[in-house]
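Let me begin by presenting the structure, written as structure tokens, before commenting on it.
Certain chains of the assembly are absent from this excerpt, and the rest are unmoved.
To keep things simple, chains are lettered A, B and C as they appear, and every chain counts its residues starting from 1.
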Amino acid sequence: MSETTTAVEATVRLRGISKTFSNGTTAVSKLNLDLEPGSFVSLLGPSGCGKSTVLRMIAGLIDPSEGEVTGSREAGRIGFVFQEPTLMPWGSALANIRLPLDLAGVKPAEANARARDALAQVGLEGFADAYPRELSGGMRMRVSLARALTTEPDILLLDEPFAALDEITRFKLNNDLLALWQAKRFTAVFVTHSVFESVYLSQRVVVMAARPGRVSDDLAIETDLARGEEFRTSADYAQLCRRASEALERAMAS
Amino acid sequence: DDELQDATLYIGWRAEAEFGGFFQALATGLYEKHGLNVEIQLGNPQSNPAQQLIAGKVDFTVGSSGTALNAAREGAPIAAVAAMFQKDPRIMVGHPGQGYESLEDMVGHTAYVGALGMATFWPFLREEFGFSDENVKPYTFSIVPFVADETAIQQGYATNEPHALHMAGIENPVAFLLHDYGYRPYAVNVMARQDDIANRPDFVQSFIDASIEGWQDYLHGDASPGNALIKERNPDMEDDVLEFALETIRQGGFVDAEDAAELGIGAMTDERWREFYDTMVSAGALPGDIDISKAYTLQFVNNRVGLQ
Amino acid sequence: MNKTSPLRRFGLPIGLGILTLIVWEGCVQALNVSPFLLPGPVAIYHALVDDWGLLSEALLVTLQITGLAFVCAVLGGGLIAVLFSLSRSVETTLFPYAVIMQVTPVVAIAPLLIIWIDNVRLALLACAWLVAFFPILSNTTVGLNSSDHNLRDMFRLYGATTRQTLFRLRMPSAMPYFLTGVRISGGLSLTGAVVAEFVAGTSGQGSGLAYRILEASYQLQTPRMFAALLLISLTGVLIFLATSFISQRILGRWHESAMEREK
């Protein structure tokens, strides 16, 4: 891949990363991955292949047992949508979304306004005061997404953010995410199980294989079409999806 | 040969010389001679001997005159049957060199007084000498706070604190016996149930007589059997402590002076009871309408037991 | 605790109370128990009414110490737990000393406290505090360590300061534990105040219920003693209800132990 020049920030580099948990499970083994600033990369792979573990290492939440992660800490602000909603049960939806803003010292009035915007963006206008336990599974995940979006991160890590959503909401949020990315050009790492989604969203699809987790394929998604309905119905898209599907099948067979 | 009758004496405190006569009687077989198989039960400062007696857990307890009067006031079915101490060894002690000539000089000093003291002798001191509640600090069975404060005074027993203070390095502490200042209850009263007094007078009489003989022997004979028993029941007891207490009791005539000199150990008189009661009434510690004849009976004492 | 109708919440225990009192009185009457050993409710009630002036004054004194000790236990226990939570080393180093403070018998150190602390009230307060602070400390410490690991990661990620993590994550997570500790310490403050007064004594005027109990016991006024005990019990139950109510209000909307389940 060629170096893009849009970025001022450093490339996130994972070099010979392995992770063995204290119970002996090796989740990731000798993984190399470079994430260029401003790129949108999808991680695709079977359940349990170490995708979440890789994201956590990029974010610096866990340390690799071997190898080194560079560039992510220097990059600035990191946003993370965990695989589980990870909401504070004692806070309303709005309070949960406001959290990163509050932590960053944003003024209450502004924080409220921004949080309400984010809430509207994920289609939850009426639920600002609802507590997490009063929300459906998909709604909780959307609150979690909204929380990550308010932060205007430099690196955004998304761990299956749309898995619990219906296709129409999902399409809408896909487009919203894409628009946001195009506007802000943060580095995005997107874990998904949907081949279609990965192709639709990203510039590059990294396919992982399991036991131990490693990179098995790395597909560039090159198209001249602007992302959108046009792309989704194009022959390019269908072909790219087919290639990604095959890569996934290879990864699972290996 | 008659069977021995069981009798329990609850002293509600640890074994020490203040109860030496009882231990002496037990150790030298005086109780058995009077047909009794006596057990002495120890207790702790928080226990309530009167309740044990009323409940029938024990046959005799050691109590103060105040207890007897309170029992009369409340109609509790117990009464004092003998007074082993003619003089209450209660003292107020102070550090030497504070210019105490008499009890009055202690007024105004910080005073360590226990909770029960507040209900017994303190009202008397307050009324008669102008001691003030404001100066009172709680006494917690430790003389340490008192030792730490040169100007303080505290409650005590003539048989105990002067020696303890001596051991703590305070030579010649100043002590005033409250008895000498008009606070004149009996002490170490033997209490019994009214029921026993009425229905088993011989049993009570035997116990009293044997105890009196025990005291007589403890003070004027060889005290070592009693002391040995005390030390057996209270392994912490030191010889010098025992010795000091015994000497004090002997020399101060606590057991055998005053009425006891003529009537025998254990002596009680209506006049003394009345006098003490009046003191307490005027101190405001007791109401004026108690029928004090219920508090005690003279039927077992004043028989010159043990006197030649 | 979930919401229960006020009728049940108060009706049932009060009903049982009345029943107990009736059985108690019945037994005392039937077995002819000496009032010096166990007075019946009627006798206790009369003592309560007759000695109300004396007892209510003493109650006030005890309440003052209880209240102060409780506040100090909540603040002290909570703050020490927070201190401990800031560093594992501090916790490891100091927790054994907190345990020593908990187990040191008030009876034994009362004389020393009286020397070191000149003010008797203050000494009593210190004793009562010693009795009451540990459950809050212990519970809160566990609670502060019980916050969800994913949430902790999230806070770290968003650059939360130690202080922010403490106030916004660990403290809310610790709430159920803390509040349970508070409910335990509420009663212990009262016990502590009474025990302190028992062993560290009271000075003449302004003595609390413990002194009244001692005095009544000495004077063989067992019904009065029970009346004083009754006041202590009632105070304890009131403290418990109050702390439970506060706990319910704080946790009601989110914690399993307090939430009403949808049916």
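The working rule: a residue touches a chain if its C-beta (ideal position, glycine included) is under 8 Å from a C-beta of that chain, and two chains touch if they have at least 3 such contacts.
Everything numeric here is computed off the predicted structure, so don't read it as measured data.
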* Write out the stoichiometry of the whole complex as a formula using the chain labels shown. => A x2, B x1, C x2
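FYI, only the chains that are shown with their structure count from here on.
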* Make each chain a node and each touching pair an edge, then name the shape: line, ring, star, complete, other. => line
* **Two chains sharing the most C-beta contacts** => B-C
* Could you tell me which chain's Cα centre is nearest to the average position of every protein Cα atom shown? => C
* Determine the centre-to-centre distance between chain B and chain C, using the mean Cα coordinates as centres, and give it in whole Å. => 39
* Structure fact -> Taking each chain's centre as the mean of its CA atoms, chain A sits from chain C at a distance in Å of 50
* To do: Measure off the straight-line distance from the CA centroid of chain A to the CA centroid of chain B, and report it in whole Å.
  => 87
* For chain A, what residues touch not just one other chain but two or more? -> none
* Contacts with 2+ other chains: residues of chain B -> none
* Can you name the residues of chain C that touch chain B in the complex? -> 34, 36-37, 110-112, 114-115, 120, 198-205, 207, 211, 214-215, 217-222
* **Residues of chain B defined as touching chain C within the complex** => 46, 48, 50-51, 54-55, 66-67, 70-71, 73-74, 76-77, 113-116, 118-119, 122, 133-134, 136-142, 144-145, 148-149
* Asked: Can you name the residues of chain C that touch chain A in the complex?
  -> 148, 150-151, 153-161, 164, 168-169, 172, 175, 253-255, 259
